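Note that one protein chain is taken out, while the other chains of the complex remain in position.
Per-chain residue numbering starts at 1, and chain names A, B and C are given in the order in which the chains are listed.
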Amino acid sequence: MINTKDEVIIRNILAADKQSWENLWQQYLHFYRADITPEITEKTFVRLCQGDSLSGLVAVNHDGQVLGLTHIVYHASTWSEKDYCYISDLFVDKSARGKNVAEKLFNAAYQQADSRGASKVYWMTQEFNSSARSLYDKIGQRTSFVIYQRKE
Amino acid sequence: MINTKDEVIIRNILAADKQSWENLWQQYLHFYRADITPEITEKTFVRLCQGDSLSGLVAVNHDGQVLGLTHIVYHASTWSEKDYCYISDLFVDKSARGKNVAEKLFNAAYQQADSRGASKVYWMTQEFNSSARSLYDKIGQRTSFVIYQRKE
Amino acid sequence: MINTKDEVIIRNILAADKQSWENLWQQYLHFYRADITPEITEKTFVRLCQGDSLSGLVAVNHDGQVLGLTHIVYHASTWSEKDYCYISDLFVDKSARGKNVAEKLFNAAYQQADSRGASKVYWMTQEFNSSARSLYDKIGQRTSFVIYQRKE
Partner (left out) sequence: MINTKDEVIIRNILAADKQSWENLWQQYLHFYRADITPEITEKTFVRLCQGDSLSGLVAVNHDGQVLGLTHIVYHASTWSEKDYCYISDLFVDKSARGKNVAEKLFNAAYQQADSRGASKVYWMTQEFNSSARSLYDKIGQRTSFVIYQRKE
């Protein structure tokens, strides 16, 4: 838990965050033009709160409003006995940008990954997402890897 | 299980493949200049044979020699109720190249992913790996995603 | 012809669209900093209306105002007996963005390509055009190909 001068707190997602979280989640999905059914959103939220294979962190203000979210997947690796930590989703509300909220979410994810003993933390972004990459070049390092997928 | 005119069979990895598999695995790690301890290799092999969070497929010839390997990780996703299938490792012995062994391994991975109900199959490669990407452009599709990781 | 709840209709370009079309065309050329003479614009418009080697589709509202345009080139290929369909130009008026007009234009182009028996549909974009690529990653797939040209 990190308390900052802007009073943004990063903490694990709670069942009570549902409405506030979903508002951001839908904005995030809209950005990626993703079609996710209400059923998947419902199940994802439950799994994020359970904090097992999926883990959710939120940035909240003093009113408890969710200003940012990040979702983390822990999965096995052939290169390590310990799990890898994959930061699957990250989004900050427009009203809260420019206040290092994304950076705080990353730091909290790093701490969680350390506490769980993850041997690696990684994430993806579209190569043309200049505003995201500007941050990622600071708080992480670009690798030479690109992603392929099965034809849809 | 696919039996071809070249007598290359794709099947799940077995404990008896240990020595033959490790020969390819070490070549693959050498290609990526990766330092993996014997303990990790040992544990990874056990987990690949168990076929739970990790799954291993091998291409073997009529003598049972491992000519190719692929390792698969199934993991949770926030965008889907079903797991994603991540093809973590792929390697074909130099002596067996040009015989579509990699393509057969991919097809077997696709089949396994379908049988497990995975909602997506994806993998990574270095953007400059021209021989790998030549194949991947045929059997898959390049996405716009690049990978970032926590600074080491 | 697609009639939606927003009353945006996609149809072939008509001679009567000239003024409304040219307004968008000039904005599109301005975006690419392209210098096209009035003579070329005139001849291109005529050819788009003829619908032979060039084909034009427009998105119009209930007043008949052109809100979006796409221009298509059909050309021979050495890899196929059938023509390839190249989507040459695409532009949506700022006032009409966020209403899936571009997506509707693409769907209409796909339908036209199918009706003409084209064996492939492809298009280009600058690698840094993030808003375009965000859409293209959804309705198409990025290939590994880049474009070279003769030195000017």
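Please note the rule applied: a residue touches a chain if its C-beta (ideal position, glycine included) is under 8 Å from a C-beta of that chain, and two chains touch if they have at least 3 such contacts.
These numbers were taken from a predicted model, which means no experiment stands behind them.
In the full complex, chain A touches the omitted chain through residues 151-152. Mapped onto chain C, contacts with the missing chain fall at residues 34, 36, 39-40, 43-44, 47-48, 53-54, 71, 73-81, 86, 88-89, 110, 113, 120-128, 133, 136, 140-152. Of the residues in chain B, those that touch the hidden partner chain are 127-130, 133-135, 137-138, 141.
Everything that follows uses one rule, which is that only the chains that are shown with their structure count from here on.
Compare each chain's C-alpha centroid with the centroid of every protein C-alpha atom shown, and the nearest one belongs to A.
Averaged C-alpha coordinates give centres for chain B and chain C that are 41 Å from one another.
In chain A, the residues that reach two or more other chains under the touch definition are 126-128, 151-152.
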